[in-house]
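Provided herewith is a single structure, encoded as structure tokens, for subsequent inquiry.
Missing here: one protein chain of the complex. Every other protein chain is in place.
The block that comes next holds subunit A.
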């Protein structure tokens, strides 16, 4: 009873402590919401200003329309391409090459990382080769791939792989090595073999690193595919860019760029979504 009164009198002295908490939180939420709104609004204004200025500059011939085109022309081109379906083979081919290059690159890169983690000998032997290969501009190998695989899908995927595989290997291998040796000790004490150590500790611990190389590889795969298409193809968004450039149809070039930007962003978002799904822990 005495305790009850004490508690009550304490509550009397600070009658609003609970509502004070709520108010503070409400104020905080409001401030954050307003900040988020301002950010979105500013982003929108920048986009509108850029597109609007470009449109005006094009219409009033402040810039060379032949070279720089303008938004409404590009938009018409895109709508038309989609309406008559002529874009689909190009889009399909490029997205196909990117997805294949991206998955193969990640898988092969990770497998190579596993291999050199397994054998220190192999890691040491391959080290200088990987360093050299990683430092050189891989797209310079494009012509070799065309000669080797013939102009087409395989050569383009190979170009993509040359960009993605080694960097994936280096990043994943590093994350394998950075796993706290004490986790390995936990497994070793229970008599775990090297393959058990890999399965129960190294791989799960490196999972976040592997998934984040996926994100990097999306961008890398696009570089490989577009460059590959510049070099050889008869179909694809990269081909459209080169074709548009050769026939001086820069509206086609620009519209291809816009489509690439949209599709690449979607792909990146898909991988980011996958990352959130795969890594549940906070």
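Just so it is clear, contacts are C-beta pairs under 8 Å (C-beta built on N, C-alpha and C of every residue); 3 or more make two chains touch, one makes a residue touch a chain; residues count from 1.
The definition used in the following text is that contacts and distances are computed from a predicted model.
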The chain that is not shown, which UniProt protein name from "Protease HtpX homolog", "FAD-dependent oxidoreductase", "Branched-chain amino acid transport protein" or "ABC transporter ATP-binding protein" does it carry?
"ABC transporter ATP-binding protein"
Check each of A:52, A:92 or A:204 against the chain that is not shown and name the one that touches it.
A:204
Which of these, A:124, A:185 or A:269, touches the one chain of the complex that we don't see?
A:185
State which residues belonging to subunit A touch the missing partner chain.
180, 182-183, 185-192, 196, 200-201, 204-205, 207, 281-282
